[in-house]
Each structure stands twice: as structure tokens, then as C-alpha cells.
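What follows is a single structure, written as C-alpha cells, with notes after it.
Removed: one protein chain of the complex. Kept in place: all other protein chains.
Should a chain be cited, it is by its letter among A, B and C, assigned in written order, with residues numbered from 1 in that chain.
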Amino acid sequence: MSNKIPRSNDNDYSAEIISERQQFLEQQTGASLDHTRKFSFDPETMDGNCEHLFGVAQVPIGVAGPLLVNGEHAQGEFYVPLATIEGTLIASYNRGMRVIRESGGITTTICGEAMQRAPAFVFRTGREARDFSLWLKANFAEVKAQAESTTSVGKLVDIESYVYHNWVNTRFNYTTGDAAGQNMTGRATYVACEWISSNYPQLRHYMLSSNFDTEKKPSAVNSLGTRGRRVTAELTIPREVLQSVLRITPEQMAYGQTISLMSSYIAGSSSNAAHPVNGLAALYIATGQDAACVGEATQSTVYTYVDRRGDLYFSITLPALVMATYGGGTGLATQRECLELMGCYGKGKAHKLLEIAAATVVAGELSLGAATRRDKDTGKNEWVDAHETLGRNR
Amino acid sequence: MSNKIPRSNDNDYSAEIISERQQFLEQQTGASLDHTRKFSFDPETMDGNCEHLFGVAQVPIGVAGPLLVNGEHAQGEFYVPLATIEGTLIASYNRGMRVIRESGGITTTICGEAMQRAPAFVFRTGREARDFSLWLKANFAEVKAQAESTTSVGKLVDIESYVYHNWVNTRFNYTTGDAAGQNMTGRATYVACEWISSNYPQLRHYMLSSNFDTEKKPSAVNSLGTRGRRVTAELTIPREVLQSVLRITPEQMAYGQTISLMSSYIAGSSSNAAHPVNGLAALYIATGQDAACVGEATQSTVYTYVDRRGDLYFSITLPALVMATYGGGTGLATQRECLELMGCYGKGKAHKLLEIAAATVVAGELSLGAATRRDKDTGKNEWVDAHETLGRNR
Amino acid sequence: MSNKIPRSNDNDYSAEIISERQQFLEQQTGASLDHTRKFSFDPETMDGNCEHLFGVAQVPIGVAGPLLVNGEHAQGEFYVPLATIEGTLIASYNRGMRVIRESGGITTTICGEAMQRAPAFVFRTGREARDFSLWLKANFAEVKAQAESTTSVGKLVDIESYVYHNWVNTRFNYTTGDAAGQNMTGRATYVACEWISSNYPQLRHYMLSSNFDTEKKPSAVNSLGTRGRRVTAELTIPREVLQSVLRITPEQMAYGQTISLMSSYIAGSSSNAAHPVNGLAALYIATGQDAACVGEATQSTVYTYVDRRGDLYFSITLPALVMATYGGGTGLATQRECLELMGCYGKGKAHKLLEIAAATVVAGELSLGAATRRDKDTGKNEWVDAHETLGRNR
Partner (left out) sequence: MSNKIPRSNDNDYSAEIISERQQFLEQQTGASLDHTRKFSFDPETMDGNCEHLFGVAQVPIGVAGPLLVNGEHAQGEFYVPLATIEGTLIASYNRGMRVIRESGGITTTICGEAMQRAPAFVFRTGREARDFSLWLKANFAEVKAQAESTTSVGKLVDIESYVYHNWVNTRFNYTTGDAAGQNMTGRATYVACEWISSNYPQLRHYMLSSNFDTEKKPSAVNSLGTRGRRVTAELTIPREVLQSVLRITPEQMAYGQTISLMSSYIAGSSSNAAHPVNGLAALYIATGQDAACVGEATQSTVYTYVDRRGDLYFSITLPALVMATYGGGTGLATQRECLELMGCYGKGKAHKLLEIAAATVVAGELSLGAATRRDKDTGKNEWVDAHETLGRNR
């Protein structure tokens, strides 16, 4: 028997070819695909989302909430669907959402927007590279026109230039509406680069992506300059709420936060938050986001202090949240339903979804932040105990 | 109607309470959950994996392969299940696997193993902190005994100590068998810390997790010291294979790699690889791994050179791969089937799975690395074109 | 006897008070200051440069060169004075300068200029912070007028804004002529901030320096955005020159450079260059620069490759070179003479000096880069041997 995966050039999403692949895999490997082959949607809707389709992962979804958001786009209470196989995760986020509700909700603000491609333009010398950086600035309008000729949605906002050695690293920064925009900006930037290549003869060559977009990984440039959207979520938690729900004082929280910040700095960590990606990965899977974008979304900073009234100010800035409410996997069967659960499917909804996501992250930070600090009085550690009670440690 | 999510204290995984939650959510939000409510497994199996369960995300799974691995644990050809909604992803990995096959397979090596908790021990002065670090070293045997009293699997290998200010940041490094081990090590370290706390009176207090474990985010300490497993995957690609399959020369690949490395260094990026998390997130979701661990797995380094015969040596080191074949979500319905597809379910299989994962990552790096470099001859860019042809750009 | 250092409120630079301090120190400590008290300049010229003056450090100066520079500002051969107590340093730089001469000189280019202060503006909420960042952009002209009212030389070029949490980190970027400009920009930014403070009532407070200028230490923002001047120095070294002078092939140099770059990236090092600060510290001390600025000047990147003819392209980008030819210590007795040795004293000379400095750095990189790689044929290591022969190891 051939070891080649069956494939149909006519229609690779028909029931027949999918079934053929299932049988092939079962025969090749001896595994059974009893559950994996069970899905409720029309497989032809997967054309454009998944090649060599043979089944589905059934990832359980739980719900946390309601989450009270005082955003500019998300306003009111939301039920947040979280697809996860990690016990205690939803319970923990749910507890944090209670803190938020009892504090009067959480304020969310989109502070920046930029999806980018980062071509590198290479020259014979550094002097030529510097001169190009000046030319590029002077010719921005034409470059923008070229880039935007490829898309009705994407807008080229600016081009950052960094001159190193005999090349110029750039970031072509776009707004991309309700799409995540990685492909849209790839195409637009490619057309712009080809135009540049034709109009700047000294250019030796360019690389459309030099890894300076730092896609799907944390970086200094992403944090400083935004990737996707930059969102800040913040609230002031009354002392009594913190103590009654999380059994910790504002001073204990703030003290632990400083040690944690110092430790993150020393460790060379890309984030001083505890675990934004737990909630984000679960939300991304549930709502048809690109789960790999958790790679860049993990980057974040947390800042807290005890205010003059003795309450706790808490905020997180997420500089690289990449999410969409249109395109990609957002229209698929269960994914769309989960977006609709939050009123976030389709055009004009991306900012709303981003605010809910950032608010969700804070719920997780509050809950875990409190749990990991030692409870002197009881001699027990809530964090360990939660995993004993709810999780797979049993 | 109350806005409180329905919950049963008796059995929160019965069909009734799940149905009640579905109705509650539909009524509260106006959304329909027609697909989300359809799953093929017994919901009671989700106890310990997902609270407030109300349905599933159906994430399409395609297959790439066969992937020819010359590992110490994985040997032979494997079909790799990838759960993704990103068009072109599987096609791209599949192309990379062809390169690997035609090059005679890929060598994989587990180079390190360490799952950790990172308590911080705080003192009155830095001098006391320094003295404690010496005491901790001298009393390792007893600390180890305490930690290991909680687990039959986990072994405390060593404790790293970093003296800063008036505290000591530590990393308690364990091997954890076929489990990922975050909870196992949390519990073991907690017991060890309580013993330390009782036996070292000068200790003011400790934090069980000071963020120095840098869980689910990249960091210098993870890269230098391993988190989960450290895996290197490497191969030499004959010039003619590279040219025929990827239409690029070794020199072009190596040149582009250097610009990419420099750009990553300048950008303060946590990785100079292109996109390990694309393949890893898809594999993690398919096989019941904690998808949030993509946060730390994104960290990696790529190294290439053209050897004396004109072939391309390519290697990746992934210092923080956290994966399991036992516990967590690995035993769930579709997840277990996908593990079994690779012969990777259950005890004694973790190293095999890790080798397959690292090899998969290389397939994606080769394919995208070649595609993002400009094809001078045709004047077209493969990367952009692929998204036009296969993806959602259409 | 009082332990208080003698001080004169009338004139703290008279011979009498200096002598009194010398005697005080000798009596208090039992040390003799026979050499330290010997200087050839009028001590009153030190007013504004050194409080509590009691003598001088006599730091030996050697010379390396001639250094052949093909700059935009420095053109021709230069003799470079290096004040150092490190044996082999000058011999090593001198050897590198021979390589440069035999390669036809080195091309230097000033690619950027920005001395900055970095006030942080703090608000009640992140939403207010975001709104302020927009206001600041809209009101740049007035802020610029305020800042420039304090100086005839400094020009405010732009203000970078980074919105985090409830504050905005900014960098006020200036050109500062032939002065280094730290104080000039401090005063100008202070006046601008006071104006902002009066005109933006929602501002809670600001910090004139939030450490975001990262003065005297390497940082991502300095590298990306320039501090002082950004200079690239580059040359192509013919294969035969490299082999005859440094006894190494282009391929060996480039290979070693890649390992070194990877090692620097992995180590979390601020630079992949070998030792720019050796030459810079010696040049800074000789010419009256602020020696502490070595702290930021150490940051740099090196890029090399073997070109199609088999020669070695080598370049360094120094993004944070802070140097002056006017003000500070440049006018002092020996310091001015050393500047004049290179035709670099006074107004209009800063760019020339910066180009010579960057070219000097390359001389050191070439020499040490070749020496640290193992000489297989002889079984000896040049680097170790040099210290045996010339240095204090004897």
C-alpha cells in the first residue's frame, strides 16, 4: 500500500475523499477514529481553512461570566466561551469575573492598532541604506497608494524604518478592519515592495518578511509599537471586595506584584503577567481565531498600586492582541456560534471582541495572582488546592 | 431571569445541567448553539478538564506526512494530525515533510528535561539571602526528599538559586515522566517550601510562584535552562532536493537566514524561527495538550549553514516544549485518537511525541523560509500566492 | 580632627584649598599623593567639571594609526590617541588599522541623530493616557517652541509616545550640534513639560526622567531609535589582506561570526560585537568625553559575509554613540590637545569625531575577531599569546 495521503484534485472536501483518508489513516496506523470523524458541519465549508481534512478535534467549551465591561465598544455583561481541557481554568476565570462585577466592572481601551509586514531592503552599503530610508519617507504617499490598491479594507498608516548595516528594516503598519490581516497586509506590502523595487534602482533586493514583524512571538518592537491591537484593561478593586472574594489585602497583592515584576525582569521574561494565554488560548479556540497568535499575545505588562483610599488599582496592557470577527475561522460552525454568544460576529465587531478578551485576561490575573501568594493563616495554598479539587491531580 | 450561570453541585456534567446551560446562554444572548452542542463523547469524562461545560468547539483536523524521523524515540514514518482553521498551513507543513523525506529523514534529540516551580524566598537583608542560598545547596537531599514525598513520578533534579536584593529566586527542576507536570511540581514544591519554612527561621516568607518559572511565556531563563523538554531537530538537505522541492539554493536560504537572525536580534524577538507555533498549536489542539503552552514553546533558535559539499545544514533548538502523553487532556475522545494515530498515547511515549513535534516544526520552517524569499526569476512571491490559492484571501 | 572634606565657599579651585584637601586626605588615610597632586593645568579651569578637586589621574596615552577613513566628515588618515592601562589594547587596534589601510580605508556614515529626555506623563486611567498621546501629537509645534526657547543649539525633532497602563512614556528627541547634549535636552524638556503641565489639566503628574531614555545603559529603544548618534562603519577586506595581516580566511571569520552572533542572541547580550568599549573608553578618556557613556555605547551589532569574489564584507552599527567636540570636558588641557591631534576640537567637528570613533571600533573588532579563533596549524592561540607577550601576564 502506498504511504501517500489520499487526495482529490477535483474536490478534496467531499465525503468520499474524507472517508478515504480516514480509512487510510486507520489502516496505516492501527488507530481508530471513532470520535474524530464525527462533526456536524458541511465539510465543504472547510475549503480555505484546512487541507487534508479527515475529522475534528472536539474541544470542550465551558462558560465564565457574566463579565461586566465598561469599554468603548463592549458595554455590559458578557458570557465568555472558553474551549479548554485544563481543569480549574474556567473556575478561576469565573472567580476573577466576580471580583470585576463586584468592583463595578472593568474599563477597557484600545490604545493602538497596527498589523504589519516587515520587509528588509538590502543595499550595497550602509550609506545607500540610509539614503533609501530618507527616500522612503519622502515617497510615502505613493507607496501607500500602491499598497492600498490591493485591498478595500486595509489602510497603510505609516512605515517605520530602522537603518542597520547595509539594509533597512521596516514595518509597514496597517489598519485591517475586522480581519486579523496577516494575509491582507502580506499582499499589500508585496505590491508596494515590487513598486519600490522598480523605482529605486540602487536596491539590491528585498525580503518580504525578515522576521522583523516578529509574527507569533513576543518582541521589543511588538511591545513598543503594537501588533494587531494594543489594549489596556484596568479597574480599581475596593479593599473589601478583594478581601472577601480573594481573601487577600491590596498590600499583599501589590507587594507580590513587585517581586513578580522584578523576577520577570531578571528572568528576561517577555511578560510580567501571570498567564494571559490561558484565557486567550481558550477564547481563541472557541471563536475561530488563529490559535498560534497566542505566541505574540502572551506579551503583556501588569501594573498595580494601592491607592490613597487603600483600594487596589490593577491594569494590564496587551500590546499584541491579534483577533478577528470576520474572515479566517470566524465563520465556521461552532466558532461563529461562540462569537454570536457575545454579539461579536461579523463586521464592526473586532474592537468589541478585543475589549472582552482583555477584560477576560484580567479576571484570570486577579484570580491566580491571589491564589499563588501564600495564605499564612490557614497554612494552605489555594493554588495547589484548587488543582487537587478540580483538576486532574486527583 | 437571573444572570447567574446554572450549575449543579451534585453533578455538573449531567446531560440535564449541560442542557440547562445551553438554554440559559441562548436565552441570555439570543445566539443559537446548534453545532456547539453536538459532541460524541460522554460529558462526564470532562470532569477535571472543563468547568461549566456547555458544548464543544469542532476544530477541523487535517493530516500532513508522512514525516520521516530518525529519533532516539521516534523512528520511522508518522502521519501528523493538525487541528487548524488557517488555510495553507497543512499544505505548507506537508511540503516541508516532503523535503525531509527526500533528505533521508530528520534527526531529533532530547537535550534536556526540566519542569519547574520557582519559589522566591524573601529575607530581611541581602546578606541573609546569600546565606540561605548556601544553606539550600547544603540541604538539597532533604528538600528533595520532601518534594518527592508527594509524587511517585516526579523527581527533583536540582535547584537553581539566583540571589538578588533581599531574596533568592529559585527554580526547582523536576523530571515528570509522561505528564507535562505543572501541577505535580506545584504540589511537590509547595511541600518542600513548607518544610524549608519550618526549618529556616530567618525566612520572612516565600512566594510559591514568583513568575521566575516564566510559565507560558518566553524568557532567557527558559531558553538557557530548559522548560519541559529541550529538543533539537536537524538535517542536511541535499542541494538538489532543496532546489527541486523548494526552488531555492542553499546559499539563498542561508543568506536569508542571517538577515532574519540579525533582524530578530535587533527586534528583541524571543525567537529567530519563523513560525514554530503554527504547527505546534495545531498539534497541541489535536492531541489534547495545553494550548496555552504555545506561549513558551514559541521560543526557539534556528541555525543553518552551507556545508563544504554545498548542501544545507538546518537545525532548530526548542528549549521549552511542554507536552504530555498521559494526564491532562490526552485521554479525551478525539485527543486520544490523534495520539494513537502516531503511536503516542499513554506512558512511556512523551519523548516520542516530542521528537515528532520538533520534526514537524522543521517542516514548517523549511517551507515558509523558502516561500518568503523573493523569487527573482518569476517576479512572483510564493508565500503571497499560496494564500491567494489555498487560503481565505480568495 | 573633623572628618569633613575641606571646602571653600569663595573659590573651591584655589591652590590653597586644593592643597588643604590633599593634606586632609593624606592625614585621614595615611596615603601619599605624590603623583596625584601633579598636574600642569590651571585648576580654576576645572570649575564646572569636577567638585572637591584634589589632583589628577595620570592615564597613559598611546597612539594607533594611521587610520584611513572614507567618511562624509572624516576623510583621510588619522592618528588616534588612546588612554588606557590595558596592555595589548593599542597594539591590537593598531593591527586592525593596518588591515583597514591595506583594504583602502573604511566607509563611515552617520545614520541617525537623537539625544533625548524621556518624561513619563501619568494619568488617572489608561483611557486618559491614550487621549493625551493624541493631544501631544496634535500640539507638537507648540511643545517644540517651548523646548527650543531654552537653547540656541538644540532642536526638538520629534516626540515618540508609548502608551502603557495609565501613563505615556515619551522620548523627546533632539539634535544638539557639537555638544553631547544631556543637560541641554534636560533643561529644554523640563520647560516643555511645565508648559504641558499647565495646559493639560487632566495630567496628574509627570517624571522628567522615567529611565526610558535609558541613559548610560543599553536598551531596545536605544538600539531601535538612536541615542546620540547612530553610526555605521563598513569595509570590504580583500581575501589576501585578511590572510596576510590577520592569518585567517574570510570563511573562518564569517563562520566564527555566526557562532558568535548566535551565542550573543542566546546569552541575551546587548551586543554581538566583541569589544567596542575597549577602544571607545580609551578614546573617551583621552578626548574629554563622559567616560560613563561607554555604558550605552557598548551596544552594537556586527554583520559580515563573504562576498561573491571571496572577500569579507564587515560592518558595525553603533546606535548610541554619545560624543562631543564642544562643552563638557573637551576644552580641558590634555583633552583638547588630543582632540586637536585629530582636527576634532570645537564647533562643527562632532560628526568627524564620531566617524573616527566608529572606524576605530572596527579596527579592534577585526584584530580581536581574528585572534580569538583557533589557529589550527600552529596549535597556538594568538589572543592568549598576545597577553603573554605584551600584557601584564608576564
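By our rule, a contact is a pair of C-beta atoms (placed from the backbone, for glycine too) under 8 Å apart; a residue touches a chain by one contact, two chains touch by 3 or more.
Computed from a predicted structure; not experimentally measured.
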_Hidden-chain contact residue, picked from the options B:R117, B:R230, B:H275 or B:H351_ = B:R230
*For the full complex, which residue in C:E72, C:E86 or C:E148 touches the chain that was left out?*
C:E86
*asked:* Across the whole complex, list the residues on subunit A that are touched by the chain not included here.
replied: 220, 223-224, 255, 258, 261-262, 264-266, 268, 272, 301, 303, 305
_Applying the definition given at the start, please give the residues of subunit B touching the unseen chain._
72, 107, 109, 111-112, 125-127, 129-130, 133, 162-166, 220-221, 224, 230, 232, 234, 268, 301, 303, 313, 315, 317
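In the analysis below, only the chains that are shown with their structure count from here on.
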_Give me the superposition rotation angle from subunit B to subunit C, based on Cα atoms, as a multiple of 5 degrees._
180
*How many Å are there between the centre of subunit A and the centre of subunit C, using C-alpha atoms for each centre?*
39
_Where in subunit B do residues touch at least two different other chains?_
220, 261-262, 264, 266, 268, 272
